[in-house]
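Only one protein chain is missing; all other protein chains are in place.
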Amino acid sequence: MSAAGPSQGANTPRLGAARRRSRKRGGPFVFPVRVYYEDTDAAGVVYYANYLKYMERARTEWLAALGFPLAAFERSHGIAFVVHRVEIDFLQPARLNDTLDVTVEAAERGLSRLAAMQSCRRDGVALTNAQVTLACVDTVRWRPTRIPKPLRDVLDPTE
Amino acid sequence: MSAAGPSQGANTPRLGAARRRSRKRGGPFVFPVRVYYEDTDAAGVVYYANYLKYMERARTEWLAALGFPLAAFERSHGIAFVVHRVEIDFLQPARLNDTLDVTVEAAERGLSRLAAMQSCRRDGVALTNAQVTLACVDTVRWRPTRIPKPLRDVLDPTE
Amino acid sequence: MSAAGPSQGANTPRLGAARRRSRKRGGPFVFPVRVYYEDTDAAGVVYYANYLKYMERARTEWLAALGFPLAAFERSHGIAFVVHRVEIDFLQPARLNDTLDVTVEAAERGLSRLAAMQSCRRDGVALTNAQVTLACVDTVRWRPTRIPKPLRDVLDPTE
Partner (left out) sequence: MSAAGPSQGANTPRLGAARRRSRKRGGPFVFPVRVYYEDTDAAGVVYYANYLKYMERARTEWLAALGFPLAAFERSHGIAFVVHRVEIDFLQPARLNDTLDVTVEAAERGLSRLAAMQSCRRDGVALTNAQVTLACVDTVRWRPTRIPKPLRDVLDPTE
């Protein structure tokens, strides 16, 4: 998904309300999470791997908001989205009871891959930034396969 | 917290709206959770230990709704609530993308202990039922100590 | 799994050889685990749900030591062992870098159920004690089914 220019809104009839709203705001999809004890470690902060859980929750909710409930969509198409690569910077720690905004923004789309820019923010300040690359695989051979067209269309309506 | 008789509402001025609402409904506090990939295992269902995470989230939100944000409350009193005993029955599995209602209901209160009845429900059907006993400990010696009076009062206003 | 001593068998009809062998050693099956950051929480101790992970690891290693590698065994029989009930007491907290002995001892066996006594110990002192009841289910209908005979025989060779 390339940059969202001002005129692009007119070309995105399939985008759901959540997505459109976030475009109008000029920002990414946002999903709030609360930090519970389960997320923290003995250093008193969120354990580093757990930010990837938050980010996966946000991607799931983002796809659902786009009209693609992940589990049903994967099952009906015989596919799964698997994470292919993550680059993540941990800038500041989140702590118990923090409320974080987890963001998702599609950054690039190939036939079978999708890159998303994500972050976890507290009071508008990014605590982590990540680029997550997903691959669409078929669940029989576990090999890359095309992202189903309805989703491709939503992720990149100018295609 | 002993049985909630019909006249008890009048004696519970400190109860917050969430709690009062749930009393009026005659039911427990309810907190919704969504099942994500992180919660499931290779058997295709929620991993058994993860129900305890859901239940701890619900207890945290329940205490927050009662006016006791857990992290700040524990820190300011030098205490922590630690789980002392769990009895949990796994009746039916939850699956990816399910939305569960996690319930909390105070069942019994001692000076330093609190028992809560909890469940995870899907469409009104209990998938798990648990009794969770918490102990209030001081965070210096990690020994049982009295539940701070403001919280005791809310949990058992007839004391 | 080999023979049981004649006199002991009479007193412990359902106990398997592993159990007997470990009795000869004077104890249950023991599996060591190290506490890492991932296991702890902001209270500086092992998060309560994570003891159930340790216990499941120990059950897996116990079955493997009995000659039943769990994943392959379940797949080949179309079954899964699911946890049906847990009663667990948290007596003392484990901390970062502790080495724990996680124990397993078969306690009772039915046609489709198995109860195990488990504990997590540090320097011989039990930090948690649990009774875990497992049900054998078929993975198609997710309904209770008989524990496959080879495993029943090991768990209860006198049957």
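Think of it as A, B and C in the order they're written, each chain with its own count starting at 1.
Simple rule for what comes next: a residue touches a chain if its C-beta (ideal position, glycine included) is under 8 Å from a C-beta of that chain, and two chains touch if they have at least 3 such contacts.
Just so you know, these numbers come straight off a predicted model, no measurement behind them.
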Residue in contact with the excluded chain [from B:75, B:95 or B:146]: B:95
Chain not shown, touching residues in chain B: 37-38, 40-45, 47, 49, 95-96
Touch residues of chain C, complete complex, unshown partner: 34, 36-38, 53, 56-57, 60-61, 69-72, 95-97
For chain A, residues in touch with the removed chain: 42-43, 45, 48-50, 52-53, 56, 71, 80, 82-90, 93, 139, 142
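What we mean here is this: only the chains that are shown with their structure count from here on.
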Chain centre separation in whole Å, for chain C relative to chain A (CA means): 39
Centre-of-Cα separation between chain C and chain B, whole angstrom: 28
Residue list for chain A, restricted to those that touch at least two other chains: 37-38, 95-96
